[in-house]
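With one protein chain withheld, the remaining protein chains of the complex are depicted in position.
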């Protein structure tokens, strides 16, 4: 099963906070922290919790570049 | 100058390909590769080229989670 | 392997047009047509072609509602 | 009035859940279910409720393709 | 016909450039310039050209805030 999204980085869940509709998920990816906001329903269905091995997935059209 | 986007990861440009309207930019971020599609105009204005130090910037609402 | 994106609809590829950087993919989903723009690189790596069985995947935060 | 978004699929609202800032809307589109997260303010201004005839609208750059 | 996207700003097309798959559209909105990338197909179907009265439409979840 292959998804067109070009960014699929492995990491470990560090924190999950559930709100009424959305959930805020913090994932360690190598030396970096990546933050995600998904629906609470998805967070519950995936049973996301601290320590889970996951991938963070981002479509390349959503990635901006900043140059100092 | 602080931007609300929660994901701003430092990296190094590995490749820039310019199309007619869009540009495909490949950035090394730690052990990972992150790919970005921006406008050709932005790639040119930023003078993006291999070796540049940049940040890849992603709004957290654009980040999905995959759990195996 | 479960992805947080809540919309993952099965369909059949009707058309793939490759540009320099992007590709335009047309998918039949039930009675509807869904159009997608992904990178050319992804279209090539997935070897997308007319007749392929695929899923169109959309994060729920990207879906708007129009009421007449 | 024509919108550039290429995906505008007719459906029927099955569920609306209002949160503090966001709302989760579930729409039946043919045989499929499409889920949307919009602002609570929009859900209230559109007076969205179960049974409403709506269109789900998605920009094609937000649609990914998964091939099994 | 009401769309949930909270940002729908009136403006005038200043430039349209057609690429193979995408089109780059520049719109004057009050004192500001707003740039959009849509599919070439949509630009052609809308017959977008310099001088057209249009609205630029953005879902609020796509808007970031920068504070100096």
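All chains are identified by letter, namely A, B, C, D and E, in their written order; residue positions are counted from 1 within each chain.
Following the convention adopted for this analysis, a residue touches a chain if its C-beta (ideal position, glycine included) is under 8 Å from a C-beta of that chain, and two chains touch if they have at least 3 such contacts.
Because the structure is a prediction, the values reported are computed rather than measured.
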item	value
Neighbouring shown chains of the undisplayed chain, as defined at the top	A, B, D, E
Of B:9, B:29 or B:43, the residue in touch with the unshown chain	B:43
Selected residue (touches chain absent from view) among A:5, A:23 or A:46	A:23
Chain A residues touching the omitted chain (full complex)	17, 19-24, 35, 37, 61-62, 64-68
Absent chain, residues of chain E that touch it	5-9, 24-25, 27, 29-32, 34-38, 42-43, 46-48, 52-68
Absent chain, residues of chain D that touch it	1-5, 19-22, 39, 41, 59, 61
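Just so we're on the same page, only the chains that are shown with their structure count from here on.
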item	value
Contact-pair overlap exceeding half with C-E, pair selected from D-E, B-C or A-C	B-C
Comparison of C-D and B-E by number of C-beta pairs in contact, larger one	C-D
Copies chain B and chain A - interface residue numbers shared by over half, same or different	same
Residues of chain B whose C-beta touches two or more other chains	5, 19-22, 24, 35, 37, 59, 61-62, 64-68
Chain-level touch network, classified as line, ring, star, complete or other	other
